[in-house]
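One protein chain is absent from this view; the other protein chains keep their places.
Let's turn to subunit A:
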Amino acid sequence: MKRIVIVGNGMVGYKLCEKLRSRSAEVEIIVYGEEPRPAYDRVHLSSYFSGSTADDLLMAPASWYVENNITLHTGELVIDIDREKKTIKTHMGRHDHYDHLVLATGSSAFVPTIDGVERDGVFVYRTIEDLNDIIAYSKKVKRGAVMGGGLLGLEAAKALIDLGLETHVVEFAPRLMPRQIDDAASEVLAHKLSQLGITIHLGKNTKSIDGNGKLEGLSFADGSKLDIEMLVISAGIRPRDELAKATLLNVHPRGGILVDQHLRTNDENIFAIGESAVFNNMVYGLVAPGYEMADIVARQITGDNAKTFNGFDMSTKLKLIGVDVGSFGDPFCDNTPSIPIVFKNKHKGVYKRINISEDGKLLLGGILIGDASQYNILHQMVANKMPLPENPETLIIGNGSAKGGDEGAGVKGLPDTAQICSCENITKGELVHQITECGITSVDGLKKSTKACTGCGGCTPLVNDLLKITLESMGHKVKKVLCEHFDFSRQELYDLIKVKGIKSYDALLDMHGKGDGCEICKPAVASLMASIWNDLILEQDTIQDSNDRFLANIQRGGTYSVVPRIAGGEITPQKLSAIGRIAEKYNLYTKITGGQRIDMFGARMDQLPDIWEELVAEGFESGHAYGKSLRTIKSCVGSTWCRYGVQDSVSFAVLIEERYKGLRAPHKLKGAVSGCIRECAEAQSKDFGIIATDKGWNLYVCGNGGARPQHAKLLVTDVDSETCIKYIDRFLMYYIRTADPLTRTATWLNKLDGGLEYLYDVVVNDSLGIGEMLEKEMEGLIATYHCEWKKVVEDPALRAKFRHFVNSDDADENIEYVDMRGQKCPVDWNKK
């Protein structure tokens, strides 16, 4: 049996194990990794700062190697190769024999020789150990900088932001990401990043790293200085070729092991792959070419010499600190005659550039900042030399409303050889084959059968489109169904429940579903029934999401937070005192919410009924903060007090909140009322927002804060209170009836055929003739409002559902707290 020794257990070394084992059970595989843990996902390293654990990042657990009969030695560095005897030696003195040796030693961070680089507080950004060091040190400091404004440097900057530091990026070149984007793109990106709190310093040559013992600042060649307390160096990588050098394998003068098209070094039994290899004067510092190399070497070793490595497309798309960045084909065309087409909107942080061949026939490459939604299709056009449309500018400017259609048509136009998933090198043809010949009908299915979308995930939208188009071409009706248990969309279920008068989830599942339900359809149906019948949701407590089941918001540690309703943000001093007294009695952490009310955290499940008994006694009602339901109507103080106000915004906000309180919807609903054009209540970021005018109210709809902020759109102007409420009734009921589960109003409107104009027709012109019906339905829901907590407090059977143990009155003793600024907080769950 052939004995394969792999030196290095990074992403590429791991991929080689996977590829080798899937091609043959008849080779012995022995892996030596220098790091203490098995291969992990270095691409998503920064997610370690936002909640992922080291285990989350593992490519595969240690047990995977055992199951696949692969011997893995972690924490063991190979220090010597005897090419004559074909053996290696490790730092622990172990000798091992090989038939084929694969060097997948990766790279290390390049640390420039600058005065003071050895100071405390200077780090590199490469391994989980580096990250642990950075996290530990960051606790002692407030200001940090990253040296290097490339891809990895900006990732590191994100990490510093996540650690709560004031963050600077120092780049030697006059622009960010100099290898991927041009000056104009860098300007837009820098502007965007500065809005996110990162200060960018370009064209800065760091002369020295200063400090007395510990790091205190940087001095630049131009005489300027920057005060910082920690520095993360991300100034590029250096291939780990020291082992190759020591055994006289050919290396590149600038570092890296020289390989040929077969990834062989000058010793035919030794291969090199990944970032340690140099092919054609180039180090391929991305994961996709590394995987390609692993595939080719696996083939060589198992006797298939047909496939060779011929360089690799270095196109890349990623989300940097929430900003889309894409660079594909030849982004600069510095040495190729070409015509660039550029679209730039600095205000919105969008920059798009495509390079067209001189004859106008081909796309050569381009850059996308701020919006990379067209990346996949543009990248494919370059890779497959597809003919350009007559007006190539439409590729980047396009027509907003027809975007979805364009994308789909684009996938259709791709040849079968087009590579869809670059990480796993899967072509359109292979995916189509899986769908048409192997009966796969879901993206999950394709993930399992081909591994597409499992690497960086960037191809998922394209795979989705491809699946939809292929299924449609086979005559399948592609239908939005809730989940495997219901062959209906949410809207269809709404009608079924309403028309047939179905009152329970079980009855609905018996009549119209199959299986036993799941965490997707249960809460969706619960929400539908609440929107239609408005019965007490605890009558079906086990189909509710956890928050609805316990009428509170679950928080880290498994405790809950309690939010009483404070309509319009208006509260009497007596009620304020009551909250203070109750929070103190139960030792709850209190915080003002974004919706102008008070959140009390850290209540154990078993305490909830007692806390609410006291709140109800003080005249409070449930705030429904736990539900996919109306949250708050935020208000500014308006004409009662404010010298600028033109209407009484607080009274109107209280009226509206009292009207819609407890209303359940496909997703949470937020509103606001501003007393004048200054808009202090930020009504234009709400699902429905009302702004006072001299003549009445302007009504805005479908705004959203959150991850994808969207301004609300103006529906009607200068209406009186009664009309305003009528339109909100219709708007909300229409949304409740037609939206998909967990879809906010903004997304719902974006997907609504005909958009705002259509919505205006339905709500204001009553084009469907359902206006009165919608108002009636809303009246019905308002009439059946009840405070859920009042019902629980009064009912011993319902109260019993809040015990932690069914067989003991003990409380959960696993909840641990730390003190933070004089209040309690749960122990960070990443540190458990």
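By our rule, a residue touches a chain if its C-beta (ideal position, glycine included) is under 8 Å from a C-beta of that chain, and two chains touch if they have at least 3 such contacts; residues count from 1.
Methods note: contacts and distances are computed from a predicted model.
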Complex member absent from the view - protein name from UniProt, among "Xanthine dehydrogenase family protein", "Nitrite reductase (NAD(P)H) small subunit", "L-arabinose transport ATP-binding protein AraG" or "Ni/Fe-hydrogenase, b-type cytochrome subunit": "Nitrite reductase (NAD(P)H) small subunit"
Sole contact to the chain not displayed, among A:P178, A:G217 or A:G558: A:G558
Subunit A residues touching the omitted chain (full complex): 56, 58, 61, 484-485, 506, 509, 515-519, 521-523, 541-543, 545-547, 549-550, 554, 556-558, 605, 801, 804-808, 810, 812, 814, 829, 832
